[in-house]
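Every protein chain of the complex appears in place save one, which is left out.
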Amino acid sequence: MSEQDVLVVAEIDGGSISDSTLELLGAAAELTDGSGGRILVALLSDDGGAHAMHLAAADRIFTVDDPLLANYSPQPFLDAVSELIRRENPRVVLLASSTIGLDLAPALAARFKAPCIGNCRGFAIDGGSLKATCSFCAGKLVAELQIEAKPAFISVLPGAFHPAGRTGIAEVESVSIQLEAGAIRFEEMILADASDIDITQQDVLVSVGRGIQQEDNMEIAEELAEVLHGALCASRPIVDQGWLPATRQVGKSGMIVKPRLYLALGISGAPEHMEGLAGAEVTIAVNTDPEAPIFEAADYGVEMDLLDFAPELTEALKRKKVAH
Amino acid sequence: MIHQTAKPHEHVGEGFLEELLSHPEGHDILACMQCGTCSGSCPLGQSMEFPPRRMILQARRRDMESVLSSPSVWMCVGCYTCTLRCPREIDLTDTLWPAVRDRALQEGVQPPPELQTALQNLYMYGNVLGKSPRKRLDWAKDLDVPVTDLSKEHTEVDVLWLVGCYPSYYPRNQVVSRAFARMMTRLGISWGVLGVKEKSLGDCDRLFGEEGLFETLVETNKELFQRQKFKTLVLLDPHSYRALQVFYPRYDAGFPAQHYTMFLADYLDKLKPMLTRPVPCKVTYHDNCCVGRRCGSYEPPRELLEAIPGVELVEMERNRENALCCGGGGGGMWLDGHITEHGGKRLSDERIRQAAATGASVLAVSCPYELSRFEDSAKVAGLEDQIVVRDIIELLAESMGLVEGDNS
Partner (left out) sequence: MKIVVVLRQVPDLIEPLEITSEETALDYDEAGFLVNESDDHALEQALLLAEAGSAEVTALAFDFGDVEQTLFSAAAKGVENITTIPWEESAPPSADVASSMLATAIRSIGPDCVFIGCQAHDELEGALGPRLAVELGFPYLGVIRGVSATGDENVVHAFKEFPGAAKSRMSVRFPAVLGILAADQPPRYVPVSRIRAAMKSAEFDEADLEPVGCSGAVAVTRLSFPAKGDGAQMLTGSEEEVAEQIADILIEKGVLT
């Protein structure tokens, strides 16, 4: 084993390897480039590592197969990854900023008395030190960090790295680890209400954030969505209020969408939300705050109050439609 | 634990009547003869489960439980029609409603979420919009007249201008603020502002029933004003004006104050010769509830409008004491969702139609909320090509050659 190995903790989402896992492999490739380090993958499942073939871009895949790993619960996952870390002694452990990764990364770091960083957008190994760039204060600031200790546990932001391809010559090794259920156990996965529309399949999305201010103002966004033949969606605070169902939530803990047009109204652009729309073709953001992080990621920006601007836009679009 | 209050009640609303009667203004509640004029006059009375008359009935029966948890509690928009018309002169809007709302909050009733946010913003930032207090004077950046910032210099001024939350932060209103600044300078008035130290006067939350929050703001403002030397406070916002006239004195924090319409009307002799450019249009004026019904001032805004060359002033059928409220007061700005959810309507939608029916091309207003409310309603009613909304200040400034005609 090399001193520069990178271990990727793979995730299975909805029956297949998650997109963020492939991005982690891409990130690992950057880190190990020229260092002689290997790209290692921890694949935890109850299906004998059936998804290993999609992780072929790695050098070595360790599959841990156990019924306790069919669904996430803290102890089996922590114990399995910990054991692999002890065996392989990687320099860096990469995890996604996912619902699982956010629980695991700091816990692993604490167990190994090692450093952990979150919201990572980029990194490099520079003369033995690991340097990372992270998003700070909901994207309003950028922090550059230096980490000396090993292993370093890094939670990576989605969309920060190019995904690796699915082909390669990885070796697969099945690892047998004694696992216990622990005090926190999985009981049931409760899926979304299927009767609502699937915003991940929509071409045009009009998304509202806190800038909408009142539930009563939602109709401004609805009219705009209607004239564009699109669907309404929102950032988490709007769903928390109950103004839209959870199936309309875009972001880390909601839906990942890939529309042709994403119109963000009154959304500041916190990283958790931005993760949801990394796949949008054209993003237009309307916000009164010129410093709002969303203006970095959007293609076009309008520094206005959505309550004034959105109705104007609806009118302009109606006129253009008639003229067309 | 949610009902853990300073004095635990056996049942919800217990002792409400006694508490109300202990205030001098609340004593009149016993004079109510249940005539129903209040409920009949209330623009939203038909949608309320407990309009004023029924509320008083329940209070006298000592049965407030169903009232406090009813959506009616959050449907009053502070228009004062009931107060003005009550034959027994009971202080309904300013005393009964805040008392009911205050008790509801104490009992753990959760106000509509938008209202909660407004109150929290007020508490944390001193403005309902939740904007950074440090940016409160940004509207005056690059202003072409000097601004005396009393948070930085201790100068004696004639006018301490309390700009207000919307006029400080909201783009549509900032236009009016800048025009007013230019006007006062042109008139040779010595004026100053509190800059980033300015806080809301708290009129909204007083009517929301947030007495604790109001007290906090009164204390802060009293201290701020006492440190300054001025002859009068001038306000753009009628609600704040009414708070200073009616409520602040009850806390021993009374200061001389004028709404800008009264203030400028006093300067008419000096102002008239400056109104050199004609503004030819038919204008109808909407009486705001606080300066109008509550404080009885109807003529100064009209005097100002009639002084503008080219302006033809026409009246809506419902004017002065009978003007129909825009629905923005008493927390109304944050209650449209709640009101429409419970069978009410947006009053400004109806009022803009009344304005357009006069044939006027301009609806003149003198309240910061009304600009956005009526412009919004004009769009909803499809009337935005027929009638525009302007603050009186904007029309005066146009005639003085202080702005570029169309909102700049």
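Read from first to last, the chains carry the letters A and B; within each, the first residue is number 1.
The rule is simple: a contact is a pair of C-beta atoms (placed from the backbone, for glycine too) under 8 Å apart; a residue touches a chain by one contact, two chains touch by 3 or more.
This structure is a prediction, so every number in the text was calculated from the model and none was measured.
Taking every chain of the complex into account, the chain not shown here touches A, B. Interface note: of A:D13, A:E30, A:D66 or A:E222, the residue touching the hidden chain in the full complex is A:D13.
Residue A:A109 is the one among A:I39, A:A109 or A:M218 that touches the chain not shown. The chain that is not drawn here is touched, among residues B:G15, B:P113 or B:G401, by B:P113.
Contact between chain B and the unshown chain involves residues 1-2, 4-6, 102, 105-106, 108, 110-111, 113, 116, 119-120, 123-125, 130-135, 210-213, 215-216. Remark: the residues of chain A touching the chain excluded from display are 13-14, 71-75, 98-99, 102-107, 109-111, 114-119, 131, 134, 136-149, 153, 155, 182-193, 200, 203-204, 228-229, 236, 240-241, 245-247, 249, 252-256, 260-261, 270, 272, 281-285, 291, 293-304, 308-309, 312-313, 315-317, 319-321, 324.
Following the convention adopted for this analysis, only the chains that are shown with their structure count from here on.
Taking the mean of the C-alpha atoms as each chain's centre, chain A and chain B sit 46 Å apart.
Touching chain A in their complex are the following residues of chain B: 113-114, 117, 170-172, 334, 336-337, 340, 372, 376, 379. By the touch criterion stated above, chain A contacts chain B in their complex at residues 213-217, 241, 288, 304-305, 307-308, 311.
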